[in-house]
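Every protein chain but one is kept in place in this view of the complex.
Chain nomenclature is as follows: A and B, assigned in order of appearance, with residue numbering initiated at 1 for each chain independently.
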Amino acid sequence: MSLRLGKNIKLVYMGVGIAVLTAALIFCLNLVVGGYWDVTADDRFGLDKDTVKWLEDNKYGVNIRFYVSKDLAQKDVALAGYADYVRRLLAEYQRRSNGQIKVSAVEVVPFTSSQTEAERAGVKEFAAPDNKKYVYLGLSFTDENGRTLAIPQLAPERRDELESDITRLLSVLTANRRPRLGILSPYFRAAEQKNPLRYAENLPFVDQLETLGYDVVSLSKTSPFVPEGIDAVLVFYPLNLEEEALYALDQYLMWGGKVMVMMDVLAEERFKEKEMFIGYNSGLQRLLKNAGVLYREDVLAGDNSNSRELMLSGHFIKYPFWLIVTNDGIAEHPVMKGTKKLFLNHSGFFEYTPQQNLRTTVLFSTGENSGALPAVKAINLTYDGLLKDYLLTDKRYPLALLIEGKFKSLFDRPIVSSAQILAEMPPFLSLPLKEGTLLLVGDSDMAAAALWDAKAGQKHDAFAAATLSDNMRFIESALDYLTQSGYATVARKPDEKPRLNMSDVFYRLAAGVYQPQKKAIADELAEIRQQITEAKERLAALALPSAKQIKNLEELQRTEADKENELRRIAYLTEERYQNYLSWFAVAVIGGLPLLWVLLVWGIYRIYERRVRRRAEEYVK
Amino acid sequence: MLVVKNITKSLGGRTILHHINFCLRKGEVIALLGPNGAGKTTLMRCLSGFYTPDEGEVVLNGKNLEKQRFDVLQRLAYVPEAGGIYPDMTVYEYLSFMAELKHLDKQQFDENLSYLLKALDLREVINQRCETLSKGYKRRTALAGAMLSRPEVLILDEPTEGLDPQQKQHLRAFLKKYGREDIVLISTHIMEEVDAMADRVLLIKDGKLVCDTTPEDLKKITPDKDIESSFCTIVGR
Partner (left out) sequence: MFLRDVLTCWGKEFRLYFQSRIVYLLLFVYAAMAAVFTLYASDFYNNTAVNLYQFFRFQPGIAAMIVPALTMRLWADEYRHNTLEVLLAQPISYAAIATGKFLAAWSIAGIMLVSSAGFWLIVGVMVPLDNGWIAANYLFTFLMAGSLCAVSAAVSAFCYNVLAAFLSSLAVCIVLAAARFSSWAEKFMPDNLLIMQLSKAFDFGQQYNDLISGQARFAAVAYFVLVIGAALWVNIIAVEYKRS
């Protein structure tokens, strides 16, 4: 008896020993081993080399507090997944920072001190995209002096910009100065208001600039000088600028100022507001001409190879005037560092002749297969009409220029006579004192809301808006260059592959089947509607329309209704086909593929078995 | 030479084997006799390395079964009472698996397999699944598996159990032949088998070795000169 027990006890000891040893090993490894493999194609858990360099150079301590709603996973699984990603990225910041960055997480529970703390730090509650439950997911950054900056809401849509945002805020928080930026634009209210930029209804980029480390002030277009202490001036959508503004910019450049001008032949924002296009006049032509640049204010640049799709007459077409500027058209220049893709809707272009004392660099341009179109034609929204006047050339059109050097003045004497104002402004220069910089961009819509996709939280919160391209990055980088801000900028994670879902693919497949039919009906419908409009106009012109004319109109309207019904039928058929595709896919994946696999394995085994049998039979022989 | 020194084994709190000692030499067929529950199977399992004795040791040609386990087991084969073959395998698969376990090379396997298929008459069933075989074939397949490596010691637990008379005769002749050069230890209840095959008899009673003699000497114990009577006399029935 004792012998048996003794043996079993030995085994039990061994088992317990293994369990304890393994447990200890697992526990220690989890505590000690912090390394990992980043197996993602875009290295999403690693930090950009610019971030790493900044972290290594940084001498200031920063506390990062990560505010997350308790039970976030129960409220929104996708957000919880994103929170986990943010947590991992922050851990990486802490790991690479030589102890300067400290990250701590705060679980936010409503009506407790954690909520108060989050709100005080600048983190805001927002509705989760999936179920609209209110959650907290934000970051605050506090430096050694207690100064705090925050990302109020971490929207998953901005995942690609997350590292860029965090690094930027860290560098803004630890920077010695904040550059001052003057904005001259008809979109803003007068400068005398305390915070005039809040009018920027559809310019989230201005919020973004403030958050990204700029003090932004509005400049008046009637002021003949740029106030002291402005590091750079951004002229956004210049419209009918007065002589005073021209004089201010001219003199600012003579004094060595930095100016960025975002022109626009056809502003989407105005176009959206249904204002009739009557010809654009920036008022800046003389200034540009003085620098050897011509910007035709009535001509749009087009690019047949790189352009976005537009919905016209019920189907998508490649629309040459919604430009996509990719690596091919982007110059190697510090301003363009990290910029990979830009969207410009209805952009003008520049022609330039080199000037003495000025260095002109093309920052980006259209592709090789480009052309030009009179802007007035672009508002005629029929595709054939658009293309009729579209001239294809084989040259690239510069869309942004950087001009640096000693500018000549447009003026030979001050235009201001008031002694009081003269006393306030810097003295008149007819010859340049320092080298100035003028950065010209052919389109201002690239910063407009149309190219921003505001999702979570408030629409105007810069950190909730997801960019579709590198537009904001370009503006940020250009202003950093002009103001010499010294801020760290990190390229956003490249999103080379478009985000596509299986349902999109199936729907496109289903819609593709009916596309020719749909296009034909849509064309017929457009024609019928045209005829109806004409018929109505004719009837309206007549004092007493004939019965035949009325009958004709009625006939046309009946046909219109029929065609509309056909379109509805096609929509129904498309939906039905889409559902069928989903079912077929499910059947294939759940039943077909497994069955095929089983048959394959069975087949392979049968072949093997036959070989073994044959080998066995050889021994019998 | 297989030496069993002072083996003691307990199972389930009961001592099954008490200080067993004997020595088996080459060229012997040894019959292990004993009433049910005497400890025959336990002893065989101890010899085959399946059980580790609580006390004592098994030594084959100077090598200890516990300490040089692989060396000893390479030269020893054991076929349990129930056969111990895999029902889902074909005869060929089973035999090649056993050959792999014994680390036979291709040539040895080819030679031995051809010989055993013929000697044990397994050619007809080589591609048949073991579960579909008759009892006789199953026994022979298990035996072939054990003999593939030409072991120096062959331990068989009731090898002719369930066979028809012809098969029994054939198998006995085969084992007798094998026993001329090597050690064959069989456990059995069938006294005629002892008579026909065994050169030596080991008789166990209540886990103790009570008799180690030749069949002829065993017969002399009773006036009938019959092994069965002698057996009954010794075990006390």
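Convention: a residue touches a chain if its C-beta (ideal position, glycine included) is under 8 Å from a C-beta of that chain, and two chains touch if they have at least 3 such contacts.
Everything numeric here is computed off the predicted structure, so don't read it as measured data.
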item: Interface partners of the hidden chain - shown chains only, full complex considered; value: A, B
item: Absent-chain contact - pick from A:391, A:561 or A:589; value: A:589
item: Of A:520, A:550, A:571 or A:598, the one touching the omitted chain in the full complex; value: A:598
item: Interface with the unshown chain - residue positions in chain A; value: 4, 7-8, 11, 14-15, 18-19, 21-23, 25-27, 29-42, 44-45, 78, 84-85, 88, 497-498, 500-506, 582, 585-586, 588-591, 593-598, 601-602, 605
item: Residues belonging to chain B that touch the chain removed from view; value: 45, 48-52, 69-71, 73-74, 76-89, 93, 97-98, 100-103, 129, 142, 145-146
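FYI, only the chains that are shown with their structure count from here on.
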item: Inter-chain centre distance, chain A versus chain B - centres from mean C-alpha coordinates, in Å; value: 83
item: Complex contact set, residues of chain A against chain B; value: 1, 3-4, 612-613, 615-617, 619-620
item: Sites on chain B touched by chain A in the complex; value: 10-13, 54, 90-93, 110, 113-114, 117, 123, 126-127
